[in-house]
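Can you read through this structure? Questions will come right after.
Of the protein chains in this complex, all but one are displayed in their positions.
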Amino acid sequence: MLALGATAGTQLQLDLGRLDHPAFSLENLRVELGEEGRASLVTAGRLSADGRVFDNVRLECARLHLAAGELDCRDGRLTVPGWGAPANIELRLNPARGSASIKLRGAELGAVSVDLTSPARATVSFTDLSLAAASAMLAPAAGDWGVSGRFNGRLVYRSDGARSDLSLTGKLQDGAFASADGLNAAEHVDLDIDVVAHAGARGQGWKWRAESAWTHGEAYLHPLYLTSGARLSASGLLTASRLDLDHASLSLAGVRAIEASGSLDLVRRHVLRGGLAVAEAELEQIGPRYILPLLAPERAASTSFSGKLSAGIMIDGGQISGLDLAFDRAGFSQTTSDLDFGPVDGTVAWRSDAVTTAALAIGAGRWQKLTLGAFAVNARLSGHSVDVDRIAIPVLDGKLVLTDLALRRDREGWSGSGAAVIEPISMRLLTTAVGLPPMSGVLAASMPGMRVRPGEVALDGALVISVFDGYLQATHLKVIEPLGVAARLYADVEARRIDLAQLTETFSFGSVSGFVDADVLGLELVRWRPVRFDARVLSSPGAYRRRISQRAVQNIGALGGPGAALALQRGFLQFFESFGYREIGLSCKLARGVCRMGGLQGDNETDTGRGFPIIQGGGIPALNVIGYNRRVDWEELLARLQRVIESNAAPVIQ
Amino acid sequence: MSMSTKSAVIAVLVGATWLTGCVTINIYFPAAAAEKAADRIIDEVWQLRDDASPINGAQKEGEAK
Partner (left out) sequence: MTILNTLRVAVGVLCLSLAGLAFAQGNLEINTPAISALQQAMQQRHAQLAPMYGSGAVGLARDGTVAVRDASSVPLAQRGQLNALIAAENADRAALYREIARANGHPEWEAEVRTTFAKRWVERAQSGWWVQGAGGWTRK
């Protein structure tokens, strides 16, 4: 401790060694006094405070009094290397009583006043304290974070041996910080802070209670953008290794209430256990602000929500151990996959170690041009598995029924099995809904073996469409990423006894009577457009009327011919309304945008120069249609077909 | 039946050009072709060419070697 001799009237130098206080210590302390206590100088080789060390600290006092064990410095200037311009200081120390009073004021820093009435009572007041200057003084590393703002407030510490009390009340104004990469930053933040804490004598930690209100400003804490308006009220216990949150409630725009509790391991920096309850979050606000940035930022621009969500999250040992969700007229809309659901009502419960249930009622849905009716999902959840006995989704006048779904999620995605049935959907409604010319008939499917792998659904069984008096059957169906931008569908299609009269009438392609069978093997659709198949169309066996109208023939010609060459005997034939034929046969093998054509004899690859008959004439008058070009640009062919159907007028063939 | 003038016109309309070439069946990654494909897509996405033509045209151009 300090030991002083008599006050000197003349220049005097004292080496005081060391001065210790619970809050700080000075080493190699030296006092130089001028005349009458004027122009005095105190230098400390080293000042240690709060774990930080400053060397070569200089204190110049315009007036210095040393009397009865008390040091009194008036109109002082404090110079600390690295702190910039010297700060004004008023200092009174009475080491014997353990009291100290320090008033520090800097042009940039603002003012800090420390009052230690005894080692057991301290008050620190901050007046317009600059966080930029303070952080540069106390934690130069924080300079990288560009901390700024002003703080006004008061910290009070009081201890009576058995109990210690601490309180901090204050207001941050225009606070800001920014990480170097800009991924964590805040600007113009006004924050009210009110913390009280007390500790017992036996070091069981601090019991604390805090209130805070964020009244102004904005922040980006990757990936969340936050704005002022939040209020936090919390209480708990703080020990050296652990922060217990007994209760916290956060009020946030768009949410009725948020409550949390938990324990944080401060050494390993993870949540030991925790619970978060969110009551009635307005999805329209919470979705784009929190849910999408956290869970699916890539869909942020294409997804919208409505309705309300309440949620409970449980955390154990750093892992989510339980989740409860309650939907209240929630709506979901995704424009990339063109999918809507809602209103959705119901609950989902999940526990990492128990079997739970999800019960959701979906009021309506839409996928692309198909409207889906109300349906329910009742599932059993267990770990990463989901089991559903039956989901029946109304589609127009039919239903898509999924049964015995057993799905499991791993790192790759979902896999599992189930069965699917499509209860008959009328083709008239379906074709109208998807914007095709109306067709009669029904679509139905029975696919008892459904296998799900990540991003892929394969279906054993058949999808059957009865249409144009015949039928179309699709087997070996496989769908890849059905809701993705590169949705793919594979199938083998077999069509039997399709009535050409109805087909050509439906698509306004003139008139052809008769029936055809078709086989489309290895059909591959990407975004519902064919990119690959091996197709063959042939007149159905049997006796029936086989005529083709002048219009239909001209339309075929307008297509550029399936292959190019249409050998139409002009002259007298153009006066006939229709022609007889014996057989129609056409094949197209599509790959890489090119359709390789063949006629009645099939796709004879060695045949390069000669034509291939597509329609073999018969009866009176007979007409043969022969194709020459075996390679046709598929997109061009579709465009021509589209034009023919749209114009419904035969271009003149010269 | 022989190919008539009109069918020849139609054939031209369809735009058939006959080429004879070789198709190589690869099991290894065609690095140079992939690079060409990447460049074509980058041209489109970054609009590096004034006549941002459809891929078809780009391929026809790029094919001569």
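Observations on the model:
Order as written gives the chain letters A and B; numbering starts at 1 within each chain.
Definition applied: a contact is a pair of C-beta atoms (placed from the backbone, for glycine too) under 8 Å apart; a residue touches a chain by one contact, two chains touch by 3 or more.
Being a predicted model, the structure only gives us computed values, none of them experimental.
Listed by label, the shown chains that the missing chain touches in the whole complex are A, B. Which of A:G34, A:G69, A:G254 or A:P293 touches the hidden chain is settled by the complete complex: it is A:P293. Residues touching the missing chain, restricted to chain B, are 15-42, 44-48, 55-56, 59-60, 62-63, 65 (touch as defined at the top).
In the full complex, chain A contacts the hidden chain through residues 178, 180-183, 185-187, 218-220, 222-225, 292-293, 296-302, 484-488, 526-527, 529, 531, 592-594, 608, 631, 633-635.
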